[in-house]
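Structure, as structure tokens:
For this depiction, one protein chain was excluded, whereas all remaining protein chains were kept in their positions.
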Amino acid sequence: MEINRVESNGFEELWVNMGPQHPASHGVFRMQIKVDGEVIKEVIPHIGYLHRGVEKLGEFLTPVQFLPVLDRNDYLSSVSNEFPFALAIEKLANINVPERAEYLRVIAAELMRISSHLVFFGTFCLDMGGALGGGSTIFLYAFREREKILDIFEKWTGSRMHLNLITFGGVRYDIYPGFDKDLKDFLKDFENKIKEYEDMIENNPVFLARTKKVGILPKEIAMEYGCSGPVLRGSGVKFDLRKAKPYSVYNKFEFEIPSFPDGDVYSRYKVRILEMKESIKILRQAIEGIPSGPINSLMPVKVKTSIKLKEGEVYEAVESPRGENGVYIVSDGRFGLYRVKLRTPTFYNLSVIPYLLKGALIADVVAILGSLDPVFGDVDR
Amino acid sequence: MVKALYITLKNLFRKPVTVMYPDKKREIPNRMRSPLFALTKDEDGVIKCIACKLCENICPSNVIKVIPSKEKNEKGRPYPEEYELNLSACLACEYCVQVCPNDAIVMIRIFGWATKNKEDLILRKEKLLENYEKYKDLISECTGEFLRKMQTPRR
Amino acid sequence: MKELIEELKSKFKIEEKDNFLIFEKEKIKEIFKFLKEKGFNFLSFITAIHYKDYFEAVYCLRNININEIIFLKTKINENEEIESLCEIYKGANWMEREIYDLFGIKFKNHPDLRRILLPEDYEGHPLRKDFRIDTPYKNWR
Partner (left out) sequence: MNALINSLIYGIVILLIVFTIVAYLTWIERKFAGRMQSRIGPYYVGRPHGWLQPLADVLKLILKEEITPKNVDKLIYNIAPFVVLIASLLLFAVLPFSEKIIISNSSIGVLIFLAISSLIIIGGFMAGWASNSKYPLISAIRGGAQIVSYEIPLLFSIIVPCIIAGSLNPIEIVKAQKIWFILYPVIGQISFLIFLISGLAEENRTPFDIPEAESELVAGFTVEYSSMKFAMFYAGEYAHLLALSGLGTILFLGGWKGAFLPGSLWFAIKSIILFLILLWIRWSYLRVRIDQLLKFSWKFLFPISVLNILLAGLIVILK
């Protein structure tokens, strides 16, 4: 009887292909992994399966038209894509924003941050625990709460994820009557639920053993790779654009920047959990202090060429749930843009993957990849 | 370690949050943006659209095509000879609704509208008018008038 | 911060033009080594802009300790190469690959200069101004 042999390059090492369709690849991400037993020797990541040419599209569309397209970039936190673009255009065209609109922007951004971190939390545990196990339980608990946020968004803007809320000079939708109550009820409920999440996994030695001292990313390396957001803060750098360069009305709110020095999977996870708590704080302050007044300083958009830009170059960045989400615009004084560069955070966060995975085990791949929280609409643009 | 077991046990006796969809339906909010459109008619049953092409101008994905008529209708307004909206690339950004000066194009609050035929995704004028008759009660709160009023800075 | 810019100007012949420091591309390595020593060790992004007959490469660095951001620019002519920054900033790897992919600017001494977002057998560089967006992808199946 002839016995077939699984082909490999050598006797010891095996090239395993993870992705683009893999349960833990968070989208379409392919890694070629050379394993020796369970230990990973080499990683070749492949991205670009979701490349849509958004930057090129930005050169063809006018800024007004480009806003809803940007929503689709980081589809888990659409507001944080519109936000820097609106800031940049407002800077170029000298538009000021009424205070009520700023508050609404912050509320939307922070709600989006919670919902995005809930997706992270759910999928991260799903990767760690499997679809047929405790992971899926936590996943569904996280999505149960996220659903409430999406319901609030749906009542507010009509859309659940791609809000198209922010426009130049303000926001497009005013809050509906009863928004305060909905939000406060949600926050009250959510505070208890966060405790439940923490109890669910943080006392569990299995979880701690799998996340502590795994995928260690030192501070210096993280900065060289341009990692930002929770990945950088998980490595012990207290850098948050909301504090470092307060845009919008963030300087009016009191909140902390959580950061952990270890740089492992656990600290990246913990930073996000604490960030959700900080977001609750910000939301509480914002909903109390929301002023009345107009939501837009410009007349509503009529034609696509309604914004005339000065000639110039602008870079504006906001702290999205995944890190520094920046927009670099070159305008030549026409109605369109000459060049748009989207500094999407996960592209840079993901580029450390070859560094982090070397020497890890196969089971760590999912934990490490999950802790970077990539969104492939954001990576590939 | 035991806490996790306790929490799952606690959840075992909580009420499930699932809405069993075809049996029970979720309440659809007033402002819902679902990518299905209608062209409205005024009280005399005449199409409100005046074929001003503003929606065609602003659409980010160029899915709207309007061909204005040469002559005017009985109300003395121009009207669209043809109106075509291709849903297959629609972003549901609600710009077309927002710019419409006559509240002619509106979104319909409908969940789970689907079709097996790709041709059905191209909404022509007849189909859009038919949608208006069919879903009269489901028209979104956000009409052009409403949106512009909401956004206009009060001076 | 001002002293640093003065020092840069005197040392490397850098010009300042509305928030951008414009340098000569031959000196790229010395400049970035110097900046890294000065604490600008957070490489925020690298990008490029295509003008009609030349490119501009834009580098953005952050110094997290003093919370400052710095933009540097250089001019690259068509068919010219620029030194890679991979030795100084490891993260430059993917950023430069992206620029190579979308603009076709080649980086000298880059360890792994392949396309990153587009398929390996793609022809053309989409973010160039002379790229036609209706160019078909030949190996499309």
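We call the chains A, B and C, going by the order they appear; numbering starts again at 1 in every chain.
Methods note: a residue touches a chain if its C-beta (ideal position, glycine included) is under 8 Å from a C-beta of that chain, and two chains touch if they have at least 3 such contacts.
Just so it is clear, the structure is predicted and the values come from calculations on it, not from any experiment.
Trainee: Taking the complete complex into account, tell me which visible chains touch the one left out.
Mentor: Result for the missing chain's touching partners among shown chains: A, B.
Trainee: Among A:Gly48, A:Pro84 or A:Gly134, exactly one should touch the missing chain; which is it?
Mentor: From the options A:Gly48, A:Pro84 or A:Gly134, the contact with the absent chain belongs to A:Gly134.
Trainee: Thinking of the whole complex, not just what is shown, which of A:Arg210, A:Lys304 or A:Arg339 touches the missing chain?
Mentor: Final answer for the missing-chain contact: A:Arg210.
Trainee: List every residue of subunit B that touches the chain not included in the displayed model.
Mentor: 4-5, 7-9, 11-12, 14-18, 20
Trainee: Spell out, residue by residue, where the missing chain touches subunit A.
Mentor: 1, 3-4, 6, 14, 16-17, 22-24, 35, 38, 125-137, 140-141, 144, 200-201, 204, 206-207, 209-210, 361-366
The definition used in the following text is that only the chains that are shown with their structure count from here on.
Trainee: Distance-wise, how many Å sit between the C-alpha centres of subunit B and subunit C, to the nearest whole number?
Mentor: Centres of subunit B and subunit C (C-alpha means) sit 44 Å apart.
Trainee: Counting in whole Å, what is the centre-to-centre distance of subunit A and subunit C, each centre being its mean C-alpha position?
Mentor: 25
Trainee: Enumerate the contact residues on subunit A facing subunit B in the complex.
Mentor: Residues 61, 64-69, 71-72, 98, 134, 137, 141, 144, 147, 151, 154-159, 162, 164, 167, 170, 172-174, 176, 196, 199-201, 203-205, 293-304.
Trainee: What part of subunit A is in contact with subunit C in the complex they form?
Mentor: Per the touch definition, subunit A meets subunit C at residues 47-48, 51, 53, 55-56, 60, 220-221, 223-228, 237, 239, 244-245, 312-313, 315, 324, 326, 328, 330, 338-339, 341, 343, 347-348, 351-352, 355, 380-381.
Trainee: Under the stated contact criterion, what part of subunit B meets subunit A in this complex?
Mentor: Touch residues, subunit B against subunit A: 1, 3-4, 7-8, 11, 17, 29-33, 54, 57-60, 91-95, 98-99, 107, 140, 142, 147-148, 150-154.
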